[in-house]
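Of the protein chains in this complex, one is absent; all others appear in place.
== chain A ==
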Amino acid sequence: MKNRGIAGFLALVVIIAFGVYTALSGFSAGGINIAPLGNQVKQGLDLKGGVYVVYEAQTDAKGEELKKIIDQTIEVFRRRIDTLGLTEPVIVKEGEKRIRIELPGVKNANDALEMIGKTAQLKFALQDGTVIVTGKNVKKSEVVIDQQSKEPLVALEFDAEGAKAFADATEQLAPTQSPIFIVLDNEVISSPVVNEKIPNGQATITGNFTVESASELANLIRAGALPVDFKEIQTSTITATLGENALKMSLLGAKVGIAILIVYMMAFYKLPGLVAAVALAAYGLIVGYSFVGMNATLTLPGIAALILSMGMAVDANVIIFERIKEEIGKGKSLRVAIDAGFSRAMTTIIDSNVTTFIAGVVLYNFGTGPIKGFAVMLMLGIVASMFTAVVVSKLLLKTLANAGFLKNNKLFGA
């Protein structure tokens, strides 16, 4: 019984120690490669440096119409950002009529934003590059199903000026069955062959379209002219040097803080203090890997939330140890005291953590950007701290007590 207790304790400690080692330095053996946790965490712009911008559509459109405008614009932005060849750009809708773009690692905000924010260039051109009409002449571009062939096709409608230019061009092209090139941002997106003169500004593009491919083309043509103006309402540029330094110093601060904390806990609570340190390591592993698993982004407020929830993880242990000490003080045997201490501490821990968790949920729902990051970390931290205090600390303390290690109550700081 004794030996099994010690073996169990050591096994758990070894597993957690191995986990910490893997998280810090990575692991590579027998074809398994695990990168250090630090390399897997996605860093926010405040840590990594980069640019973000929020555009707002200057329109009174509402509901479906607004949604269409925003979706279409996101599509245009995405195409342009793709040509910049960045890693992990983020383009998301924020609220009803805003689009948030995050470009990690971009150094010159102005160049990037000019590229993204410029009005899209859509051209219908001849083979030699002569422009027939541009995006501003396109009134309508949509998918329709042909009544006879039941095939999807793209129907276009030009304004008066466009219709005239289009009629002239198609008259020239039709006899030789020459193509018209539809060019978006210098990339040919379609080159339909002209079969006949199109006099009234109403053209259709047919081909082997599926509904998806037809609507993609229709969207792209529509996107040629941004449907409404977009205004920069929020921008931020942070250089990588500032960000890197922030991360380095924050990590140093965190390491020093944790070291002092562990020393203090071991000085005050002796052996249970060591248990708290191991539980804290387990807490760090759970938070770290869940965070990576959720593909969440770490920001400076996130680091602060991490430290804070760590404080709560330590608090849970302190509450438990104090209760156990009280029970020992009442003359109970160590094993009984541990059980009683845990069950009495439980209601306190649950009530205090749930109330803080409520604040986390509210923050998550009302916050944007970095505040959301803070809330995610806080909630994750609270769940992890409850788990480690209740499961890991309890398991460790009980195996220690079973092993007869804790015969001496002094080792409990009591």
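Going forward, a residue touches a chain if its C-beta (ideal position, glycine included) is under 8 Å from a C-beta of that chain, and two chains touch if they have at least 3 such contacts; residues count from 1.
In the analysis below, contacts and distances are computed from a predicted model.
Trainee: Can you match the unshown chain of the complex to its UniProt protein name from these: "ABC-type sugar transport system permease subunit", "Protein-export membrane protein SecF", "NADH-quinone oxidoreductase subunit M" or "Dihydroxyacetone kinase DhaL subunit"?
Mentor: "Protein-export membrane protein SecF"
Trainee: Of the listed residues A:A35, A:V336 or A:I371, which contacts the missing chain in the full complex?
Mentor: A:I371
Trainee: For the full complex, which residue in A:T22, A:Q72 or A:S250 touches the chain that was left out?
Mentor: Checking each option in A:T22, A:Q72 or A:S250, the one touching the absent chain turns out to be A:S250.
Trainee: Can you tell me which of A:L12, A:A174 or A:L261 touches the chain that was removed from the display?
Mentor: Answering carefully, the residue with contact to the hidden chain is A:L261.
Trainee: Of the listed residues A:S149, A:N208 or A:T347, which contacts the missing chain in the full complex?
Mentor: Considering the complete complex, A:T347 is the one touching the chain left out.
Trainee: Using the definition of touch stated at the top, determine which of A:E171, A:E216, A:E322 or A:D339 touches the missing chain.
Mentor: That would be A:E322, which touches the missing chain.
Trainee: Please give every residue of chain A in contact with the chain that is not shown.
Mentor: 46, 53-54, 56, 107-110, 113-114, 231-239, 241-242, 245-246, 249-250, 252-254, 256-258, 260-261, 264-265, 268, 300-301, 303-305, 307-308, 310-312, 314-315, 318-319, 322, 326, 344, 347-348, 351-356, 358-363, 366-368, 370-371, 374, 378
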